[in-house]
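Only one protein chain is missing from this complex, and each of the others stays in its spot.
The chains carry the letters A, B and C, assigned in the order they are written, with residues numbered from 1 in each.
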Amino acid sequence: MAAVEQTPAATAPHAATQTYNRRRVGGLDLLCLTYLVCLATGCLLSLVLPQIDAYGQDFTAVLQPPSPEHWFGTDSNGRDIFDRTLKGGLSSIVVALLTVTIGIVVGGGLGVVGGYLGGVADVVVGTLLELLLSLPGLILVMVVITLLGPGYWTIGTLIGIFMIAPFARIARSATLAVRDRSFVQASRLLGAGPARAIVTEVIPSVLPAVGAYAFTAVTAAVVAEGSLSFLGFGLQPPEPSWGGLISEGRTHLGTAPWITLAPSMVLCATILSVNLLGQRLSTTTRQP
Amino acid sequence: MTHHNHPLLSVRGLSVGLSDVDGRSAHVLEDVDLTVAASESVGLVGESGSGKSVLARTVLGLHPRTTHITAQGGISFAGNELLGLTPRAHRQTLGTDVSMIFQDPSSSLNPVVRVGAQILEATHRRQSSAHQRRALLTGLLESVGLTDVERIARAYPSELSGGQRQRVGIAAALAGAPRLLMADEPTTALDVSVQRTILDLLDQLRHERSLAMIHVTHDLALLSGRSDRIIVLYAGRVMEDGPTPQVLTQPAHPYTRALMEMRPRLRRPQPLPLPQIRGDLPRLDQPRTGCPFAPRCALADTRCHSERPPTTPVPESTLGHVAACWRTVEAAALAVPLREPAGRSHP
Amino acid sequence: MSGLVVTDLHVRYRVPGGVLDAVGGVSLAVRPGSAVGLVGESGSGKSSLARAIVGLTPIFSGSILLDGQPVAPRRGPGGVQMVFQDPIGSLNPSRQVIDIVAESLTIDGVRRATRRERAAEMLTEVGLPPNLFATRRPGQLSGGQAQRVAIARALLAEPAVLVADEPVSGVDVSVQAGLVNLLHRTTSKSGAAMLFVSHDLAIVRALCDDIVVLKNGQVREAGRTNAVIDDPQDSYTRELIEAVPEI
Partner (left out) sequence: MLLTRILRSVVVLALVGLLTMALPSLTTGNPAIAALGMEASREQIAEFLSRLNLDDPAPQRLAAWLGNAAQGDLGSSLTTGREVAEEIITRLPITLELLALGQVLALAITLPVAMASAWRPGSILDRFATTVAFVLISIPVFVLGLLAIALFAVMLNLLPATGWVHPLDDPVGHVRHLVLPVLTVGLSEAAVLVRVLRADLITTLGQPYVMAARSRGMSLPRLMLTRALRPSSLSTVTLVGLGFGAVFGGSALIETVFAVPGMGRLAVSAIGARDFPVIEAIIIFSAVAVLLAMAIVDFLYTRIDPRTRRGRS
């Protein structure tokens, strides 16, 4: 019966799990967005602009600290860290996009289909998810990269495979939550088949959860790519990557810390920006 | 009839605004007066958004920690002023003198804590031996009509039926030996047949222990024969306040009348269509002028929309029966002076 | 035989440690154009029965026939439709009211202009002026308005039987009367029969010609509503009636 007080305050979704002062696009959001756009542009320009030289060695200028000429300093071969960081970002971007695409399409699809159809389909999907969850992802990816050889596509696809499980889980539980809601059942009663029900009723309801997770997935992919190249299983030298640059600088941590710290800062700032934007977006797009 | 000389609880001109973290705010109560004398039973009736539950919570100082409340007016309990105290001081002033029975027994009991421990929550501050606590627990469970006390005390809420859970909720509310019991829709989540046994139990306990009670409900019929007074709330304002028989037999406010007429009757059926009122419940986040019921009222004139009706004694009724309606004001102006009710005095 | 005929229906659920006979051999009939109230407390099986009739819950045994044919997924007019208990939850939050109401016509492949026109007529019929409500989304509706949308959606599918599962128990008293009147008026006008599932005997008496009292998945008493309520033969029915408080 209608007994719960329906004041707006009493029925407001429990919002306290999020940080406060949101709803408006803040300076921080703009800063993050600007940073990510500049970074992506810089990384793409490194493909075409000859000025961005990630490979040119200059033995007259090894281990130089940051200066107007070399913003992030130089490494032990005299290569410009800033240029290498920009070029190295390409691999992160490609891998992140590929990974999230695979996750949303394959994982999201499996989760929605398994959750909506239930029965055997759900058992198969569930077993597949448990398989993916129980496999040591990082190790298996390293093994396959060793055997097949590294490359943007290989790395992206492999990380993407392990991103299927979390996307599928989120999509599946969102589907289960919505499948027995009466508006989905109402559409069945009106004569909608499973395909129509999935497209018009289920997917719009599942999308916000999947979309919110996409941001987390981007950061997870960037971290995974960085981890692989840090361990030496990413793109091979002299091809730069963030993890590789960070690893290369370790031996000079005492004398030339910028080699490690500069790409580290770029990496962390990227993850932080994506996280922040994701959080803002998921708290502002919720149903009022 | 009991003499109610000293009000146990008195709420004077209480206005409450709530706002949540999203900055949405609403005027939930406006200028509400309410007194409850010792061992008096008051029915607080209203639909969604009437503010009836917020009123109960404001008295108890029990708002969700994430909502921000602004309150004006006064609330005093047994002579102590409560409004303006910090939540902590508020709770300490009340102690266990006021306790609450909640609407949904399945969500108001902690699913991971044994029932016995939850019942004794109100007693933890008192020094008592394990033996005393056990005796108290047994006594409480038996007084709410639960047999098989040992098993129930050790059970988790999910192992009990809905009716048993609400009895446990009542036992927990009684554990601190309260003087005022606040029952917030205590039977709404229960089946009809269970509903009656719980209401009977509450009546019995109230008489045995001389408890005052505020029974918050949306169902006027529930209060018939069970409460001393009825207060009807609409959109955060008191529409009508009076002794139960008078409110039920000669409702003065058009809203009270509508509430009674719109419910189909089981024993005296009437042909369809049922009498209905136009429109929807008002939104509390928008400013209201005049009588909040005016937009839905068949008797409303322009003054009803623009000017707030004062609380006026209802003519041809007993003392203490008041309504906030311009029609009552007009009737009172024409009526002969009030007759004095026999055997009853009111502060 | 015409109308809805349910014969010896069983609905079973698997629960931890066994099976639950939610509906244990229920037979009932809903004559064309009549209104039947299905009354019971929680656990009586009334919702399971209603969901089985519209095909949302698989049946274990027995039969459900509409005009002599098994009830099948809707193909055009003359089937069964349902109005759910939770009015807001029964509407897809991401769609506009006009599209929700027109869903059955969309599935039938009716032209957009035609279906908008008919959905708008239906909105007017249920008391929601299309110029105010057509483009709203469910989040912008009150409980009563949402239930009106759900009724409009079900009626536009032109059902022979409308199954209403506690359609007015989640709404306030001042909104309830309007919904009861609306259900009565629209089903009378369209000639649809109604199976009205409720725990509220008073509303059932006002609205329904016949009544079926259910307990633990079994029919305890059935007959003309007035006769059953004025002179209950079954002890449980009597208990239910006596428990209703009245002024």
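The working rule: contacts are C-beta pairs under 8 Å (C-beta built on N, C-alpha and C of every residue); 3 or more make two chains touch, one makes a residue touch a chain.
Just so we're clear, the structure is a prediction, and the values are computed from it rather than from any experiment.
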{"item": "Given B:V32, B:M100 or B:I230, the one touching the chain that is not displayed", "value": "B:M100"}
{"item": "Hidden partner chain, touching residue among A:L90, A:L110 or A:M142", "value": "A:M142"}
{"item": "Footprint left on chain B by the chain that the document does not show", "value": "21, 60, 62, 64-66, 91, 94-96, 99-100, 102-104, 107-113, 118, 121-122, 124-125, 156, 158-159, 169, 172-173, 175-176"}
{"item": "Footprint left on chain A by the chain that the document does not show", "value": "14, 16-17, 19-20, 126-127, 130-131, 133-136, 138-140, 142-144, 146-149, 219, 223, 226-227, 230-233, 243, 246, 250, 253-254, 257, 260-261, 264, 267-268, 271-272, 275-276"}
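We take it that only the chains that are shown with their structure count from here on.
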{"item": "Most widely separated chain from chain C, with each centre as the mean of CA atoms", "value": "A"}
{"item": "Chain B and chain C, separation of their C-alpha mean positions in angstrom", "value": "33"}
{"item": "Distance from the mean Cα position of chain C to that of chain A, given in whole angstrom", "value": "47"}
{"item": "Between chain A and chain B, centroid-to-centroid distance (C-alpha), Å", "value": "52"}
{"item": "Touching two or more other chains - residues of chain B", "value": "47-48, 218, 281"}
{"item": "Residue numbers of chain A (touch at least two other chains)", "value": "1-2"}
{"item": "Chain C to chain B touching residues, read off their complex", "value": "41-42, 142-145, 172-178, 180-181, 184-185, 199, 201-203, 205-207, 226, 229, 239-241, 243-247"}
{"item": "Chain A residues touching chain C - in the complex, by the definition given at the top", "value": "1-2, 181-192, 196, 200-201, 204-205, 287-288"}
{"item": "Complex contacts: residues of chain B adjacent to chain C", "value": "47-48, 162, 191-193, 195-196, 199, 218-222, 224, 248, 258-260, 262-267, 269-270, 272-277, 280-281, 296"}
